[in-house]
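Below you'll find the structure, written out as structure tokens, and then a few comments.
Note that one protein chain of the assembly has been removed; the remaining protein chains are unaltered in position.
Labels for the chains are A, B and C, by order of writing; each one numbers its residues from 1.
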Amino acid sequence: MSGSIFGKMFRISTFGESHGEALGVVVDGCPSNISITLEDIMKNMDRRKPGNAKIGTSRNEADLVEILSGTFEGKTTGTPIALLIRNTNQRSGDYSKIKDIYRPSHADYTFDQKYGFRDYRGGGRSSGRETAARVAAGSIAKLFLKELGIHVTAYTRSIGSIAVTDEAFSFKEISENPVSMPSNETANKALALIAKARENKDSIGGTVECVVTGLKPGIGETVFDKLDATLAYAIMGIGGVKAFEVGEGIHASKMYGSDYNDAFCIQNGKISKRTNHSGGILGGMSDGSDIFIKAHFKPTPSIASPQNTVTTQLEETTIEILGRHDPVIVPRAVVVVESMVAIALADLILCDLGSNLETIKRLYHQ
Amino acid sequence: MSGSIFGKMFRISTFGESHGEALGVVVDGCPSNISITLEDIMKNMDRRKPGNAKIGTSRNEADLVEILSGTFEGKTTGTPIALLIRNTNQRSGDYSKIKDIYRPSHADYTFDQKYGFRDYRGGGRSSGRETAARVAAGSIAKLFLKELGIHVTAYTRSIGSIAVTDEAFSFKEISENPVSMPSNETANKALALIAKARENKDSIGGTVECVVTGLKPGIGETVFDKLDATLAYAIMGIGGVKAFEVGEGIHASKMYGSDYNDAFCIQNGKISKRTNHSGGILGGMSDGSDIFIKAHFKPTPSIASPQNTVTTQLEETTIEILGRHDPVIVPRAVVVVESMVAIALADLILCDLGSNLETIKRLYHQ
Amino acid sequence: MSGSIFGKMFRISTFGESHGEALGVVVDGCPSNISITLEDIMKNMDRRKPGNAKIGTSRNEADLVEILSGTFEGKTTGTPIALLIRNTNQRSGDYSKIKDIYRPSHADYTFDQKYGFRDYRGGGRSSGRETAARVAAGSIAKLFLKELGIHVTAYTRSIGSIAVTDEAFSFKEISENPVSMPSNETANKALALIAKARENKDSIGGTVECVVTGLKPGIGETVFDKLDATLAYAIMGIGGVKAFEVGEGIHASKMYGSDYNDAFCIQNGKISKRTNHSGGILGGMSDGSDIFIKAHFKPTPSIASPQNTVTTQLEETTIEILGRHDPVIVPRAVVVVESMVAIALADLILCDLGSNLETIKRLYHQ
Partner (left out) sequence: MSGSIFGKMFRISTFGESHGEALGVVVDGCPSNISITLEDIMKNMDRRKPGNAKIGTSRNEADLVEILSGTFEGKTTGTPIALLIRNTNQRSGDYSKIKDIYRPSHADYTFDQKYGFRDYRGGGRSSGRETAARVAAGSIAKLFLKELGIHVTAYTRSIGSIAVTDEAFSFKEISENPVSMPSNETANKALALIAKARENKDSIGGTVECVVTGLKPGIGETVFDKLDATLAYAIMGIGGVKAFEVGEGIHASKMYGSDYNDAFCIQNGKISKRTNHSGGILGGMSDGSDIFIKAHFKPTPSIASPQNTVTTQLEETTIEILGRHDPVIVPRAVVVVESMVAIALADLILCDLGSNLETIKRLYHQ
């Protein structure tokens, strides 16, 4: 298996299984001279943790990150930054009963088909735990983007059919509720829905939205490596994502050109758009408006109610997946989406503007 | 600008602008010993042509392909296959009036911001005409997949709000109507909608669906280079696509796990799934069921009704885009979606199974 | 077979066989706004031509290049530049007798082993004719480097045992003799040696040296993608090269540190080196001195005297390779070496400084 390296110039190489010794990531290509502290990273790691007993898994994952290389006197040096996260809580015993069974909606069967081999102690490399490394790397990418005045913010737009309306939307409330919704009121409804799902030994899907501000026009390549194509690749590479939208997304397919097209105008002496149906991307390049994308997640595959399935010996059977499982993955996936967007943007910016921070800053603001 | 090369092992490198000398593509990494004829390619090129005066542009594009290299005695040799398409109908005069104006929803403004330079004779490299090279390359990829028993079929699922229902769905009708819909009856409604849009000097969006049959389990990588991530990257790299779905897609975010999860079962002694909400992909790898993906297109940006916009000199103005423009891009995009899916699959298969055709065939069917 | 694409940001994709329809190259990633004329390219193509009946093949290769895309009003646009060279002189009849025989020191046997297939009409993809595409692409790279004040110059250092001494060395004489040696006197001796080899139905090897001036310090990456590693990869990828040296090269292995180490000094207020044993590269990065590399070529494999060999049917036999073959490849390889060095440098510079010409220029000269 290859496929654990992402990016061309800002490249991350992740490793680690859910029940192995450790997880981690090497970030190759980060410019030198970016201030970085462990707190910057841990702040993001904490957002990925199960923060609330009502919604998260009860598995306790400290996810302490150790910086192994690539920084000196509090700044990046331009050399590879290796980040290590020890697994401290592998209870392999929990998993022995699924050794010979393919769990529905999991990667067990396909992994076995590909490698003729499966780490039955859990999802192994296909576990959601792998995203811890992405969040660590994403922290670095976000610090780089911050130097350019670019900010990436993700939040939960909906859980099941409970969605935050534009009217209820409040940026500041995102951090005030355990599901990272930009509306405390909607969050309460979502929490009730999640509680119900848990009670029913069931799980539920949801949608993460991500906004990028401060991106100057012209980032992204015109043909295959379009900004939206690169973001789609980054986002659909997160486990459980079944759809990706930019701007009007699916709705665009039902619209007339006269409604959809964003009129250009002059604002404060600069070119701007009156509307943003495009979601900030035209012809695969950023158009100067905010970027809006959505990642739609399927329900958590592990549920405690009985499901029909098969054994590795080709016999039909049923399974009830007990243990520490989130009834919804979306609130914890918010920071993962944010991280992958930041990593993809950092890569495209380096491809365009080179690898020197001072230079990039100057170019960026000229 | 880099970004005109797609793939790791089956790599295509496209070139050409809408009003330049020629377009084309070099396919590097195609296995040797695949039978190939010019007819195989032209059959696909013809599907991209404006086939019907009612819906297509009246620009006449012959799109004759010349095979420059990589074949010998009717078979691929394993060396790069170069395919050339001359531009025969560049009427640059048509475009002079848009030289100093940024057309809404086009790449004019972002291209200028990126390169400080614009080929004002049309979309240049951002023109839909660039997809001709993808269709030529996709023909090669489809011939390779055919050797393995894999078939890729795309069709128009909806135009505006006119969608083919599951009840009306008929595979054989796809080729019987000018909009490539799997329902002649729905196609007629869509044609009426398109005619109305044209009459109103407007355009309309739509959705292409693509099905892959015959793909064995285990194709795709588990982390970043997931099958769905790679397909999303390939599809969102087509101009005008604003959303990508696999399987249940967006709907998955509203579902409960107990409804969504596909139960495994044994059919004819082999592992199968009772339902296919996953769209044939689990954990980023093919699961043996048919692959289902959707590409949602925005309305054609060029419309004849007046639009507010700006000039390159930062003055506000209006524009009416006359000339040869499709009121809907979707029917011609069907074969483009099919091509990109085929190219992405060919690449992932070579990454997994190596580059020798006989070997791949044997592995594939063991 | 993949492997016909070179580079990360300045990427070239070559195609074409010696006896097919055409050869060519697509250059993806060249910055916009570089002035380019067909003459710039043809000037290099002509240097690769067999210029002199005494040394070159008598096969007449016009090698007319057609620019298919990527330029507008005499300048590069930033989009892929496709260059096409038609094969005008394929006399397949010449080659029928070698159809079933593996020529010694050629790629016939290894190609067959790899692909199970061979274009017996000549070297096919392994023919030296493939380098025509590299020279065309190299012309673009050299124009880009020229904008930065970087100049790449190659010449023949030796043919067989006839080498240009440092004393005899004269830059201006390189273009005054048919073997591109920096000494007309040595060139005459070399021509006599070549004539003798031809008379003896034999061939001879030789060495090309290449100098790069104007490269600022810091180009090249510190670990795997060192400047010298990238140049070695580029040069050893030319058919027939058996050794690569930078600076003192092999001789360095016999030296003491006190002799080898280049002392730093201050010259005109800038850091300089008193000697240049390093060949302009320290720690994989350019050090501001001129770059010196050498490419050592084996003798041309095709010779008219009888050789022992085998048939594809595993029978021993002998072969005399008649026809249009150079007794020495080195003089025609000079411009190929120059081209590959230029392409490799362009790529490393873009990786470092981004893709915008004005920006690169400013950075480069700050």
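Here is the rule we go by: a contact is a pair of C-beta atoms (placed from the backbone, for glycine too) under 8 Å apart; a residue touches a chain by one contact, two chains touch by 3 or more.
Remember, predicted model here, so these are calculated numbers, not experimental data.
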Which of C:Phe6, C:Phe72, C:Phe144 or C:Tyr364 contacts the chain that the document leaves out: C:Phe6
Contacting the left-out chain in the complete assembly, out of A:Ile67, A:Ala168, A:Ala263 or A:Ala304: A:Ile67
Residues from chain B at the interface with the omitted partner, ascending: 8-9, 79, 222, 350-356, 359-360, 363
Positions on chain A contacted by the hidden chain, ascending: 1-5, 8-11, 13-17, 20-24, 26, 28-29, 32-33, 66-70, 72, 75, 77-82, 84, 114-117, 119, 124-125, 355-356, 358
Residues from chain C at the interface with the omitted partner, ascending: 1-6, 14, 102, 104-107, 109-111, 113-115, 125-126, 130, 158, 160-161, 197, 200, 202-207, 216-219, 221-226, 228-237, 239, 241-250, 252-258, 260-266, 269-271, 274, 277-279, 282-288, 296-303, 305, 307-310, 314-316, 351-352
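Note that in this section only the chains that are shown with their structure count from here on.
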Whole-Å separation of chain centres (CA-atom averages), chain A against chain C: 45
Rounded Å distance between chain B and chain C, as computed from the means of their C-alpha atoms: 38
Per-residue overlap in chain A, given as positions that touch at least 2 other chains: 222, 351-352
